[in-house]
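Note sheet for the following structure.
Removed from the display is one protein chain of the complex; every other protein chain stays in position.
For chain A:
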Amino acid sequence: MKKLISKHFFADKDIEQFIGLQLRYGVIISSLIVLIGGLIYLSQSGQLQLPPYHQFTGTRAGYTNFGEILTGAIGMRAKAIIQLGVLVLIATPILRIAFSLIGFVLEKDKMYILITTIVLTVMMVSIFGGLKV
């Protein structure tokens, strides 16, 4: 009986289930990291005066690239740990595209392999393309 149902159908459903789980775990992991970083941040500087958020300081505040965030987080700097959680959150939907690509490769759907590759390329251009104006 099972043989009658096309193999493609199963691959499609499996990958959908997997994407659902991946999105969920991405959000859970990132919020846990943000929570840990946030609690350390509050215990260290909770009593300090609020930084002047009405003035935009931009990149001078630090933790704006992967290397900086990673070294900071390993050094247990509270703000860097929060930023690491933020990175995991941003990476979650990007990783989702990569998994969709694997799904379409398994299904041998050439048109959608191409379409997904285009989307992934746009993402990579945005990350590495030096758009930091």
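Here is the rule we go by: contacts are C-beta pairs under 8 Å (C-beta built on N, C-alpha and C of every residue); 3 or more make two chains touch, one makes a residue touch a chain; residues count from 1.
The rule we apply is simple: contacts and distances are computed from a predicted model.
The listed options are "histidine kinase", "Probable membrane transporter protein", "FAD-binding molybdopterin dehydrogenase" or "Na+/H+ antiporter subunit G", and the UniProt record of the chain not shown names that protein "Probable membrane transporter protein". With the whole complex as reference, residues 13, 16-17, 19-21, 23-24, 26-27, 30-31, 34-35, 37-38, 41-42, 45-51, 53-61, 63-65, 78-80, 82-83, 85-87, 89-94, 96-97, 100, 109, 111-112, 115-116, 118-119, 122-123, 125-127, 131-133 of chain A touch the missing chain.
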